[in-house]
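Every protein chain except one is present and positioned as in the full complex.
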């Protein structure tokens, strides 16, 4: 069900790999977003996060977001990957890469994609309360 | 005159290296911008670009942009690198990485930085008209 | 028969992540009410639902063989 461009990853995400999917000769701009696990949120410490997904639908919804991006910004190319399982502090939960002839579209499309992921992709995080071991 | 965070690069820029400079435990978001050499611009083909810089001042102005970003978005961390010399199609001319607790600031600060680079950093590109050899 | 998939705190509350039901002709809204009662689940006002991996509203009718997912507010990214 995974495609290289819209992927649920059980293993650490390689950013360069995701970026590589959108590099092309027509592109003058590439934007990348990485969501990483933050140690402190409003004074509360996180040890790690566990991400769970309804995987086939999560991939389907990521593909839908890709299609929405194509429709709004036709000259962009987009790829995204989201981790599931245990993710440690500073590690990458999600990566979105967008390439475009011009930079404005690359920023807009990228920001749109992460906003939509947080709306419609069935993935849930659970705070790690232990020591991450 | 170069610092790791504000750097003029004579050799290809390693994106992971620039990203690595801003990764930290307080960050929940990292945005990356890569400016790459585009083959076609309004029907005109580019073979390569030659970038020339007034190097010490270019670094100084990048540091200034970094200070401006710190002032506007105090919780961000930023690094940037700009190539000089001959850069081939698809290769990276500039990389900007910003980390931040939250994503909105990471996008804003990143976009601000590239806009400012294009205003005040003394770097010039010259179109390659030959075959890039 | 229909299959209901539960995620996140709903799975925890129910003590299982999958439920099989015999009856059909239910709407999503009716299914939510039924499960809230039978499994003593938190109110599902904020819970989205999908049939066969497509989001649907509470009015949508469930057909035999459908796979229903009850989707608490997502928190990916």
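The first chain written gets the first letter, and so on, giving A, B and C; residue counts start at 1 in each chain.
The rule is short, and it goes like this: a residue touches a chain if its C-beta (ideal position, glycine included) is under 8 Å from a C-beta of that chain, and two chains touch if they have at least 3 such contacts.
These numbers were taken from a predicted model, which means no experiment stands behind them.
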| item | value |
| --- | --- |
| Touch partners, limited to displayed chains, of the chain removed from view | B |
| Where the missing chain touches chain B, by residue | 35, 51-54, 56-58, 60, 82, 93-94, 114, 117-126 |
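Just so we're on the same page, only the chains that are shown with their structure count from here on.
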| item | value |
| --- | --- |
| Chain B and chain C, separation of their C-alpha mean positions in angstrom | 48 |
| Length of the line joining the C-alpha centres of chain A and chain B, rounded to whole Å | 22 |
| Intercentroid distance (Cα basis), chain C paired with chain A, Å | 26 |
| Multi-partner residues of chain A (at least 2 other chains) | 35, 114 |
